[in-house]
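Only one protein chain is missing; all other protein chains are in place.
Labels A, B, C and D are assigned to the chains in the order they are written; within every chain, residues are numbered from 1.
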Amino acid sequence: MLRFLVRRSLGALVIIFLICAITFFLFFALPSEPALLACGKNCGDPALIEQINRNLGLHEPVPVQFWHYVVGIFAGRDMEVGNCPAPCLGYSFNDSQPVWETILDRYPTTLSLAFGGAAVFLVTGVAIGMIAAARRGTATDKFFSSLSLIGNSLQIYFIGVIAMWLFVDTWGVFDRPEYFPLTENPAKWFGGMLLPWLVLSIIFIANYSRMTRSQMIEQLNEEHVRTARAKGMSGRTVFFRYAWRGAIAPIVTIVGIDLGSLFGGAMITEFTFTLHGLGRLAVNSVTENDLPMLMGVMLFSCTAIVIANIVVDALYAYIDPRVRLS
Amino acid sequence: MTTCAKPEDNAATPAGAPGSAFLSVRDLYVHFSTEDGIVKAVDGLSFDLERGRTLGIVGESGSGKSVTGLSVLGLHDPMHTETRGEILLDGQEMTGAGEKTLEKLRGNKVAMIFQDSLTALSPYYTIGRQICEPYRKHTGASRRAAWARAVELLGRVGIPQPKLRAHDYPHQFSGGMRQRAMIAMALVCDPELLIADEPTTALDVTVQAQILDLLSDLQQEFGSAIILITHDLGVVANTADELLVMYAGRAVERGTVSEVLRAPQHPYTWGLLTSMPRLESDVSEALTPIPGAPPSLLATPTGCPFHPRCGYPAEVGGTRCEDERPLIGPGRGSACHLSAGQKRSLFIEQIKPRLG
Amino acid sequence: MATPEGILPSPRDDAAPAAAGEALLSAEGLTKHFPILGGFPFRRKVGAVQAVDGIDLTVRAGESFGLVGESGCGKSTTGRLLTRLLEPTAGRITYRGEDITHANRKQLAPIRSEIQMIFQDPYSSLNPRQTVGTIISGPMEINGLNPPGGRERRVRELLETVGLNPEHYNRFPHEFSGGQRQRIGVARALALEPRLIVADEPVSALDVSIQAQVVNLLQELQRELGIAFLFIAHDLAVVRHFSQRVAVMYLGKVVEVGDRDSIYRRPRHPYTHALLSAVPEAALTDADEEGGGRERIRLAGDVPSPVSPPSGCRFRTRCWKARERCAESEPLLVRVAGNRVGHLTACHFPEDPTTAADAREEAVVLDPALRGVRQPSSPSGV
Amino acid sequence: MWRRFKRDRAGVVSAYVVIFFFAAALLAPVISWLYGKNPYTTYGIERPGLLNEFFYPAKPNGGIDSEFWFGLEPGLGRDVFTQLFYGMRTSLMIATATTVLCVVTGILIGVTAGYLGGRTDYFLGRFIDLLLAFPSQLSFVAFTPVVYALFVSPEKETPTYLRVITLIIVMWALGWMGLARILRGQVLSLREREFVEAAKVTGASPWRIIRKELLPNLWTPLLVQSTLMLPTFVTVEAGLSFLGVGIIEPTPDWGRMFAAGARHYENDITYMFFPGIAMVIFVVAFNLLGDSVRDAFDPKTKR
Partner (left out) sequence: SSGGGGGGGNGNEPPKGPDKNRADNYSLGTKADSTGPAPEVPGSKKGGTVNVLQRDAFTYLDPAQIYYADQLTVQMLYNRSLTSYKIDEKGQVKLVGDLATDTGKVSDGGKTWTYTLKDNLKFEDGTPITSADVRQAVERLYAPWATDGPLYIPQWLSGEGQEFRKALPDGPYKGKHLPASVLDTPDEKTIVFHFQQPHADTPYAVAMPNIGAVPAKGGKDTGKNYNTRPVSSGPYKIETLKAGKQLTLVRNENWDPDSDPIRHQYPDRFDIRFGVQEPDSGRRLLADRGSDKNAMSFSNAVTIEVGPSVKNDAGTTSRTFNEVQPYVDYMAINMRRIKDKKVREALAYALPNGQILGQLGGPNAGQIAGNLLAPSLAGWKDSDPFGKKAKPNGDPVKARALLKEAGKEGQEIVYAYPNTTEYQKISVVVAQALDKAGFTVQKKEIDSNNYSTEISKVNKKIDIHRASWGADWPVGSTVVPPLFHGRGVADGGQNYWLLKDAGVDAEIDRIKGITDVKTASGEWVELSEEILTEHVPGVPIFYNRQWSIWGSGLGGVKYHSVYGTTDPTGVFVK
């Protein structure tokens, strides 16, 4: 296990470095010109563009810039705007804010959204899947399966808007979505995130409910589940402990992937509900050619994804003792 | 005491007041619907069992022994299985009972040892935990007490270093150890009825002996009734009180162990006995299995299901064996059209010598 | 550990008439230790199950070699090692003179069809998503066998041979009873007409009639096709009936090996004695009832664990003859005085085949767990 | 299996619905010819009076009438009916191709990694991680124009087939990793099962074990994932077309239609209704079909 973690962490570092390098070279070598977005209406002036490029540190060759970037992460660096302590991800091209702090400022929102949403779609999806599995082949099964699928076939930007219109603007049953720090006011935090969670989960639920349903059906037919029944375990225990345990592995896999990607920001949800998380930051940094911010967001999200996957793989061995970790 | 049963077609005559026997199975039919048609796994089976007694069930492989066991616990999936008939456990009807009632009985009053121990154990939980669970549920014991009980039982079924091995997962156990774990799991609540489906097939004889002793220990202590499903006639001979011989989903012979083994009445039983290898027998001689192939449960032969493989339809005469289904009476008896005299003389003349 | 003397009898010494073939598959010092992982959250190796610990054995062409022993003593592991499903921790496996200990899949390919295995747990060795037909015809397909009349016909034949209905062709494993599943496994192993079958309890779940049928079938195969068997079983009567030579294992070691008669009639190792004495027999005749009740030796003491086997002789903790020496030095598997050629025993104080029973009687200690449960009917004895 | 499937009524109905969708997509030109309109003509802005000042259909219900059965598209005023069928044609073709590619890749990589284990697993696993974590969507958005520039003269329109191929490749590169990881996880525990050993003993090659022994046991995640994948690709494709990597106007596209409809729902619910309902029906039917096929493949579920 320790060996596994060490090996995987090393792999993760390599991956993160690779992604970092590739993205850096791709985006910094792209024919887009960030300077043009920081020149207001003065862009016709090549001298100004050069000036801006110097200000942004873009005048150096890309490998040198990359070197500075990497060094900055570990040792901090002196920048035109001032000293940037480690871990230094630079300053936004756009509003000159330190990238690291901006991301740290947005991350709680993203984490809240990801974890809360995941909790909702996991619980709901798995519950629906279990109901469907327990009553497989019946109308209940088809009804719940269809229900979750209808959710899936609609899109966040649509359901989100409708939900806001109905639940916030028309009936006022929910608070207007907004992020409040959990540490300051848990109740407000919950109230502010509830609607985004619900809407975010709608498109995920189908995947979980269907995966759960089919895995559960498979597991319920296993002989060892029959043994559990023969032991007098209650229907619930059999269902939730024995069958569920065997059904869990692929579900954990998708949770890992989904959570990983949510950690990188739920773009559409954030836009729909006017939340300020990494997703919005990512989109804005792309549209504004804000390369340091883009790199920063990317670094965060790819780290999250890689970690999520390591956790999933480590979990496999606990979920199924037959799996050997190496 | 008495292994009494009534003829299948004679439901009107109760053989003793209901509930007099601890377990009484009446006219049990278990049918599976499959791609190819209806599999009549159990086709009209009746038997009774008293407390403190052991009923051995032997018979053709695939003759419905395990299915019968499962029916007693109500473990068939009702969606795919048609179960008819009456199973009374201590006066309680099991076939129609609700899941809740059954849950309380299973693992507690009735326990079952499954045949296929690797697949019957959950691969996800440690052996210890799997044994603990029914104990905690049925006795309300604490986690620690239950664990201690599990370790104790593992020790009793002969698992070395039970404390350590209780933490193992089934795939880390050898076949025999799994089976013993399975047995420990069934015994953990000192059940009043134990259905042991080939409990010792994967065990070496010394351990087997130990297990069988353990079972009788249980019986002595708690007056439990045991249904011992096995192929090993030796085990039956040493352990069971009564014996039921099954063929194609039906009982073909029943009686006390010594009655059936020493004076068997049914040609199938004769076949079984003669095909058994013995430690003293001559190895150069091939074993003598019953000729022919086991019947298809999809289309069981008409009349006596054994008639295509039986050597004696001629003795019965006519086509009676093909047409008429022989009945088995209550108590000692066999489902065969041969007359009692014929049975006796045929056994003594033709079969007994071969048993040597 | 195996010593030079411990190596099994070479074919030259062998006097058994039935197995006149040369060594087909042999193992030297074969060892398998499973690591035990423990601890949370970081599982580390905390010990090893010494499932098989340096055994030597040879299966000769065309013979049936029986392997009996305590459950958990490493029989299945041995079978798996010999079929190269497990990577041995140490030791050497040779097949027809060729070292296959570490052969890879490509190198093994030509002999894969020659060594087959029947698995102990029939159900888990059957793919739940394949029909019986697919399961049995699979090996033929893999090895490009095209029996006359097509594979399906062959499968149906095989099904019939093992006493299954050919109409079961399209059924799935879970629809079968335990015994039927086991027969599917047998049919699968037979499909390739191999030279050697490692049969791990192939008949244990069968009723005696089918068992007889299968044993007869195997015997026929052995006789007519010269198929050799490594026959792992608990039913000593069946082993005796089917195997020309028998090895007795205890806790990862072979404790006694020899030809059938000599093992069953003149066992020298106390454990073999105990085994033979414990065979339950149906009292079919009055004679059985009266005189046939052989005395059952009950082994006392805790079953030692393969994780930390006892020093010296592994059986000593339960042996009625154990003395200091047993704890100090490990007995070698040798031909002890009084044994026939080829009968090897690993015991410092082997039983005298004739007087052993008497000596045994006093030494029998009842397992405390079983005390008072069911006394042996009468110690009158043999 | 077939018989088991036929007994599942919901499954059969779903199958018909799905077949209907694919047939309608294939026959779009025929439908359009019979109906006498095409999806490209901007009826609304060519004929005054069909659209109002906001360029929404002037008639109620999104301009449904005997001429335009499903009404008109806001803005350009094209015929929704033919657009929908042509759109389904584009979307289903792309989504199906992508799904097939993803499933095949997912199986190949996932099962290989899981089955071979060891170093292969490690590196394939890291490769998957890399792709999962890589900001591929952004990169594609950034680089598709560069790629187009490589293949297409800067003065010529990018041909639609190139867009289709690019889109398929992009979605393929984005989409197979999840399935691969799930399969890998499943195989990790399957390969320890005894029947795999049994196959090994008979000399089965890893390839055969994967195909014959493991795959049948992977039907469940495979079907569940792939049936969900196909409709998802329809919407992903719409999303990508907003980001500039997709099928663009005037090629009709179902996913894009739905997204556009969702935008205009307040003022022209009809425009969202038909593509939306079609989408819901398709997604539900396709997935129920997937479930039914799964059930049919499972020998233990009987009806």
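Here, a residue touches a chain if its C-beta (ideal position, glycine included) is under 8 Å from a C-beta of that chain, and two chains touch if they have at least 3 such contacts.
The shown structure was predicted, so the numbers you read here are calculated from the model rather than taken from an experiment.
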Touched by the hidden chain, restricted to displayed chains: A, D
Selected residue (touches chain absent from view) among D:22, D:35 or D:55: D:55
Residue of D:7, D:59, D:208 or D:263 in touch with the missing chain, whole complex considered: D:263
Absent chain, residues of chain D that touch it: 42, 45, 48-49, 51-56, 75-76, 141-142, 145, 154-158, 242, 244, 248-250, 260, 263-264, 266-267
Touch list for chain A against the chain that is not drawn: 31-33, 36, 38-49, 51-52, 54-55, 80-82, 94-97, 102, 105-106, 161, 164-165, 169-170, 172, 176, 270-271, 274-276, 280-281, 284, 286-289
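What we mean here is this: only the chains that are shown with their structure count from here on.
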Comparison of B-C and A-B by number of C-beta pairs in contact, larger one: B-C
Sites on chain B at which at least two other chains make contact: 34-35, 79, 116, 118-119, 171
Multi-partner residues of chain A (at least 2 other chains): 137, 221, 223, 320, 322
Of chain A, residues touching chain B in the complex: 137, 222-235, 237, 242, 245-246, 319-322
Residues of chain D that touch chain C when the two form their complex: 193-195, 197-206, 208, 212-213, 216-217, 219, 297-300
Sites on chain C touched by chain B in the complex: 34, 38, 49, 51, 68-74, 76-77, 120-124, 160, 163-165, 167, 170-171, 175-181, 183, 200-201, 204-213, 215-216, 219, 234-238, 240-241, 260, 264, 274-276, 278-286, 289, 296-299, 302-308, 367, 369-370, 373-374
